[in-house]
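Pasting in a structure now, in structure tokens, and then I'll have a few things to ask.
Of the protein chains in this complex, one is absent; all others appear in place.
Entry: chain A
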């Protein structure tokens, strides 16, 4: 039998190798805390590189962690509570569109789609987990436009790298790969506004809803503040301006974060991040980091940042490090903070590390499903 190559299925073998590699390199690109009534972190939604959107219940993770493995360091392979095969190719962002009872779970991905699911349909499912995936139809499916070239040639569909929402106006903002940001109307599913100006694809987008603005960060190394009414760029933030002149190195704006009052902006480019005060349009501080920041979030008056190292770093507004907490993913792509102070760090290896407000590890799990 051994060495008999008559039935050798080259394709199947190749497939299995790809699969294996994919599983190993699976990456969590975004985590988001599901809204909960009790104010406690109940479940977390994870968008990962296989295009899946899955929600995990923290309580069951903790209970499994302690009944099954005790306090050992072995990772928990968590079973999702709800599993959606959201996108072809990686899913890059996931957001909740909070509309009272009708909360939508929005996701975007490499396939240029923005899809929306009813969150209560996701939570109230009775379908066994192994049958889940495409069991719920998205209530909304928006797709980026393709460009028409000469002779009707179509460009590839530009991917969506990030989304932001404005609940009041019912808009979704997307940061797309064609260096434009789009404003979608949720009701009609039409593009309301196109924000053109960046010279390279967009990494991130945040909505500053109090003043009806959005802020985008792009591969071209700048961040721009746009007015949503006019679609004009109000301000160009070039955090790497000095850097570029001196060293000639070019770095993208990887992530931007806005605090709750929407007056402070943190903006990471390459191996540094800068803090701006928006009302005063004032540059506050610039901090060099050991690794490049890949996600940041404001937590009260502090900034939580993760990057290409297994650390969750807490900065104050001036950029000095308050604490560094070891976390599981070797490179973290996402940090999400629940109002209670619990933070979730997701990243390389399909790992999600949930860190309590005390800085202790609440649970660490591994999205191994499928």
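By our rule, a contact is a pair of C-beta atoms (placed from the backbone, for glycine too) under 8 Å apart; a residue touches a chain by one contact, two chains touch by 3 or more; residues count from 1.
Here is the rule we go by: contacts and distances are computed from a predicted model.
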item: Name per UniProt, for the chain absent here [options: "THO complex subunit 1", "Exosome complex component RRP4 homolog", "Alkyl transferase" or "Ras-related protein Rab-30"]; value: "THO complex subunit 1"
item: Omitted-chain contact residue, chosen from A:22, A:88, A:137 or A:324; value: A:324
item: Footprint left on chain A by the chain that the document does not show; value: 38-42, 58-59, 62, 66, 71, 322-326, 340-342, 356-360, 362
